[in-house]
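Yeah, one chain of the complex is gone here, protein chain that is, but the others are all in their spots.
Chain IDs A, B and C follow the sequence of writing; residue 1 opens each chain.
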Amino acid sequence: MTVRRKWAVIPGLFALAAVAVLLSAYQGAATRPDTIITDKGAWGYSAASSPQGRSPEQPIHFPHPTHVQTLGMNCLYCHYSANKSTDPGLPAVSTCMGCHLAIGPKRPAMGDRPAFESAELTKLQQYWNEKKPIPWVRIHHVPDYVNFPHMTHVNAGVTCQTCHGQVQQMTQVYQYASLNMGWCVNCHVGNVNPAWKARYDCSVCHY
Amino acid sequence: MQGIVGVFSDLDSTVDAIESLKKMRAGDITVYSPAPRHEIEHVIAKGPSPVRRFTLIGGLLGATFGYWIPIWVSDYWPLVVGGKPVPSWVPYTIISFELMVLIGSLATVLGLFVNSRFPRITMTVGYDPRFSDGEFGVWVECPPDRQREVSGTLQKFGAAEVRGEA
Amino acid sequence: MTENSAPSGVGRREFLKILGAGSAATAAIGCSSDRVERLIPYLTQPDETVPGVSTYYASTCRECSVGCGVLMETRDGRTFKLEGNPDHPLNRGALCARGQAAVQGLYNPDRYRGPMIRKDDKLVPATWTEALQLLSQKLGEAQSAGTAGNALFINKHESGSFPVFLDRWLADFGMPAHLSYDSLADHAVLAANRQSYGVSWPSLSFSAAKLIVSIGADFLENWGASVPQQLDFADARAKLEDAPRFVYIGPRRSLTGCNADQWIACKPGSELAIAKALAGGSVESAAEASGVPAATLESLQKELAGAGRSLVLAGGSGAGALDLALAVNALNRQLGNVGTTVLPDQPITSFEGIATDADLRAALERMRAGQVSLLMLRGVNPLFTMPRAARVPEAIRAVPFKVSFSSYPDETSELCDLVLPDHHPIESWGDAQPLAGVISLQQPGMDPVYDTRQTADVLIDLAKGNQRTAARYTAANYMRWLIENFPGGTAAFTAGLQKGITSGSLPRAAAPAHVSNAPQAPAIDDTKGDFYLVVYPSPTLGDGSGANKPWLQELPDPVTKICWQTWIEINQQTARKLGIDSGDILHVETDMGELEAPAYVYMGIQENTVAIAFGQGHTAYGRYAEGVGYNPGNLLPVSFDAASGSLAWTATRAKVTKGTTFAPLVTTEGSARQHGRGIARSIPVDELPHLEMEHEEHDMPGKPDQSYLPGLRSRMAADAMGEVGDSPSRFQKGMYDPEHWSGMAKRRWAMTIDLARCTGCSACVTACYAENNIPTVGAPYQTTHTAFLHGVPGSNILKGREMNWIRLERYWEGGEDGGEFEPRFVPMLCQHCGNAPCEPVCPVYATYHSPDGLNVQVYNRCVGTRYCSNNCPYKVRYFNWFGYGEPARPQYAWPERMNWQLNPDVTVRGKGVMEKCTFCVQRIRESEHRAKAEGREVKPDEFTTACAQACPSKAITFGDAADDEWSVARMAQDRRAYHVFHEQLNTYPAVVYLQKVTHPAPKSAAGA
Partner (left out) sequence: MATVVSPSPDSSPNIPSANIQLPAIQSYTQVNDEIIGTLRPTGKWFAGLGFAILCMLIGATAWTYQIYMGLGVAGYTPPVMWGVYIVTFVFWVGIGHAGTLISAILYLFRAGFRTTIYRCAEAMTVFAVMTAGLFPILHLGRPWKFFYLIPYPNWRLIWPQFKSPLVWDVFAILTYLTVSATFLYIGLVPDLAAMRDREKHPVRKQIYSVLSLGWRNSDREWRHFARAYLFLAAFSTPLVLSVHSVVSFDFAMSLVPGWHATLFAPYFVAGAIFSGIGMVFTIIIPVRRWFNLKKYVTINHLDAAAKLCLFTSLVVGTAYLVEFFIGWYSGSEFEHSYWWDRVFGQWWWAAWIMLLCNCVLPLTLFSQKLRRNTTWLFMLSIFINLGMWFERFVIFEPSLSHEFEPWQWTAYAPTYIDWAILLGSFGFFSMWFLLFIKNLPIIAISEVKEIVPPPVRAPHKVEGINVSGMHLEFEPETPGERD
């Protein structure tokens, strides 16, 4: 019966290969903005075709929820050029310090909360004192040959959450969408929201 | 299953043996020959092989698929190249043809496999290595009560060796 | 290996993102998406800059002494492109190749990183404090020793306040006024103009003339203010029927000569005789002196006399150059051109106060005699620009202490004891006075790239540090000083900065007292040698200062189309006689020295004359300049036109012998003949009235109102739009459907190129390199690991691998047998065909036709089968043979800091992908985005491509051919319009050429 096994192994391999291809194939295109992916593999991958779900450690553990939900800050306060440039913009350290000069690392006791010292804010102060910019680790990345104009999308009414997920709820930000081409096109042809229908000609993004 | 196998060293006695065995309705006959001989085909007289149906269906499937895929793709993302119509059937004929040949011939092979029960993992009874060398074999599948007469017939036609197997 | 790993060299987005922290930018090298990338924010947000949005700072170009206005496109703290300032009266938005290449000077990898001090005969890096201490100590010594008077400051000539400031500073230190040196200036003409008109340079009105005669005046190259002259010349030629006829007289047919309708070859040194003849003197003697047929001269003389308004120009820099210039000025006056075509009342003031070559020589003599104790040099490289016979090194060595303010390690600064690298003009403050009453301001576009300091600031610091002078220097730095001394003060200054120019006049430095003890060049001795030697400054490299900028090195010489090389032009007939072929090594020898270089057999040069371009052959000056070509200055004697003090460039004859070896010419030219294929077409002016627009242009089937606009759309595409025959179904139309929701099909981007305007100056080529991140491939270091011709500069170009998306083809018509010949220039770029042959052969849709009429190339989709290029009749597709965009590869085209120039909007192509002209799609998309953000449609002529923007002839028009509001739609209807290869191949190109118009000699005159 060794013969049988020998013979059976070949198509077996083929079958495996085919399955693998198909699995990786539609993964990206299939992700819809409403599916939240939270699994993070060892390499932070959920699929062969994109680093979706990747969530690296940041130099400063910046709590989006606190700023957005608790303090009700607008995304555009820090990402100030998202609605007027291809580049969303990052807050300058001075922007952080604008508030955090007043709100320092040392916190007095408030009501039932005891006094404590925030390690993160201490780091922030260090950067400010050393006049060093904060080396944030980039999460959402489209390759260099893709031109993604933020303002056009924002002005068209595509919310930040559509592509970046519910950042205001993420204690640590992760790559929400696969960001691969099928995912873009899926929205451009109007599958996600007919109102967002846009050109899907290659040269719209690639040049 | 059980039966008698006779080993013959020459063609015409094999043919004679088969003929009389058929007359006797001794049982299901399988002939082993080192090379295909139309004499044997003639005396066995079975109908045309069904492999051709596989070939036909495979070819047709291939041709259809070969037209469908490019046309569907062109329509799926309509990009104009060289000012040509988005789906244009003329060039797609080539794809169609190639896929017809490909899938057609694969289907033919499939037909061969299915019809002659390939791949066969174990040797069935009644086979003898000599049959791939120089000698002919006749395997008669028959109930024990008829085996004596069958082996008799085989010997009568000069079988070099006759043995029963089960 | 996901999709992310495709052709990106330097990460474009990293480049964008790394805002504050400079050098980190270069750490980002993209081949994998999942490496840890850093997003570096500003430390403190600068005002009014939005990341990813360009800011344009108006400034002044300092590449030559003319001083055109430029806009510095700056994004995220990097200036990455220079464009002409449209508001500037001088260059009206245009900019020459050399001006655009300034950014490559800014980011040049071989710039001094900081101050250098000579220690045991080597220049070693030092801190500014050390360096300044050393200098101030030397100054102190000089003052105390009383030898300050023997100091000498040689400055690159520039107009504006700095010379004044400098002289004042020198005076405060008890030093003599500085020497304002410009090796490219035509001192003879300047002197003559001062005599005749009282101004150095009257502005010239070509368009007012009916006949232009240039006697060796290359006004499209280095003669005077080339860009404004070219603008005006092109406008003049664009008047077609009433355009002036242009006759060029000279031993060599230069680029300017190639734009002439007639070239009259004369012996070098005989120009004066011809000028006299034209003024009515004896034709015979002139004919005999110059070797020009008397009939020709006579007819020209007649024509000139009868032309009415005309314009005669003198160039030439041999013995008696001044007399020639004076004679021509007199001729202009005699013809009544002064005031009509020559306008002394609107002078170009850029050249005021230039010291002559003779002055420099005198200075060198003083050095050699040990009368100079302290030498300071800024922006000049006499060791290279003066003939070797001037023995400059020895003179400089004779000076005890030499200070160089040069930004680059050039030949001269290598000899200095102290190097205080100056800012690049793009980093520094300043001003210029190009025209009377017009001030052009100069401001930094970005923070300094290296640890350099603006010389003026250094001087101020030195003055402050010196107790004697400190009192007089209250201004914090030169900018403050400028504002304080600015006419109109702060308000006027800041107001001026917005546009880059303002009205007013700056104080002018005292004109130098010209010394005139220079050795007068003898009339050329015909007995010595057998060839006249003509040395002319290269149109692309100027006096050699451009040699360290790869764009200029790679930009083929407009006439010979040779780059990365020195060549020897020799007349066709002569070459045939001597059995010389292009590429044969010639050995040129004069009393001064010898030189070996490959021959270029040229119809456009006087018999028994060899010409060599000046500008190559640097022994220092960085990786792009060193070891490339040879310096013909080594052949020249140090002799002058004493009267004007200008160095005699054509002063000697040379022995020319054919060498045994062969060196292929690094040229971009395949065949210089059109073989009757109608690529560059021209029409004599008298046939113009009978010219009908080509019939096939109207031959567009479909609705009557759909008459075929060039590049509008092809037959089949129109069919796909349901305009021809029976309307096809929706999915057959695809995005070509006019009703398609994307709305793209409404537009057809197209371009017209007016060959009557185009002078072949090639500024568009450099503009394209700058805008589209096109790699240069010819640098010596790029020839390693190429498996052929290791180490030969330009060997990649020998293999035809130059990447010029737009190239200037130069075809010869006639002249095979030494007769008259007509040069034709035609810029060739992707034609964006409606029926593009390249598209259907691509297996992966990497190139296809976008609904708005572009022939799109998708780099990241390209697998590199190169079939598209095979199938392109125009051969305008270029392939990345090596990893020009990949820093890890030896052929990387943007070594450290050069990559700061990369345009963030354009992908840097990796190896193995095809690329080509995109009609600057990034500009199209940008304006579309802008329009969308402002909730409007794109306005007609709102934007244009880089080539069209830069063109100093305004020959290129770009826009939407489907919308009559755009000027391109009107231009395309011109009767001179034609397509290349369309008749044969039915490609429906989107690029429309307008035929060149020639002006043959009038019959009457020709008959004489």
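Going forward, contacts are C-beta pairs under 8 Å (C-beta built on N, C-alpha and C of every residue); 3 or more make two chains touch, one makes a residue touch a chain.
Quick caveat, the model's predicted, so the values are computed rather than measured.
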Full-assembly contacts of the left-out chain, visible side only, are chains A, B, C
Across C:689, C:819, C:843 or C:935, the one contacting the chain not displayed is C:843
Considering the whole complex, which of C:864, C:940 or C:1000 touches the chain not shown?
-> C:864
List the residues of subunit A that touch the chain left out of this view.
-> 2-3, 6-7, 21-22, 24-29, 49-50, 178, 180-183, 185-186
What residue numbers in subunit B mark contact with the hidden partner chain?
-> 9-13, 15-16, 30-42, 44, 46, 48-49, 51-52, 55, 69-70, 73-74, 76-77, 79, 81-82, 84, 88, 91-92, 94-95, 97-99, 101-102, 104-106, 108-109, 111-113, 115-116, 118-124, 127, 129-135, 139, 158
Where subunit C meets the chain that is not shown, the residues are 1, 3, 6-7, 669-677, 679, 785-788, 796, 799-801, 807, 809, 811, 828, 837, 840-845, 848, 861-867, 869-871, 873-875, 878-883, 889, 891, 911-914, 981, 984-985
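Assume only the chains that are shown with their structure count from here on.
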Can you check how far apart subunit A and subunit C are, centre to centre, with Cα atoms defining each centre and the answer in Å?
-> 46
What whole-number Å value describes the gap between the mean CA coordinates of subunit B and subunit C?
-> 79
Note: subunit B sits from subunit A at a C-alpha centroid distance in Å of 60
Listed in rising order, subunit C residues that touch 2 or more other chains are 735, 845, 848, 851
Flagged in subunit A as touching 2+ other chains are 200-202
Where on subunit B does subunit C make contact in their complex?
-> 75, 78-87
Show which residues of subunit C lie in contact with subunit A when the two form their complex.
-> 2-8, 11-14, 16-17, 19-21, 30, 33-34, 36-45, 50-53, 735, 741-742, 744, 845, 848, 850-851, 854, 856, 858-861, 905-908, 918, 921-922, 925, 929, 932-933
As the complex stands, subunit A meets subunit C at residues 43-44, 48-51, 54, 56, 81, 84-87, 89-95, 131-138, 141-147, 149, 151-152, 155, 180-181, 197-204, 206-207
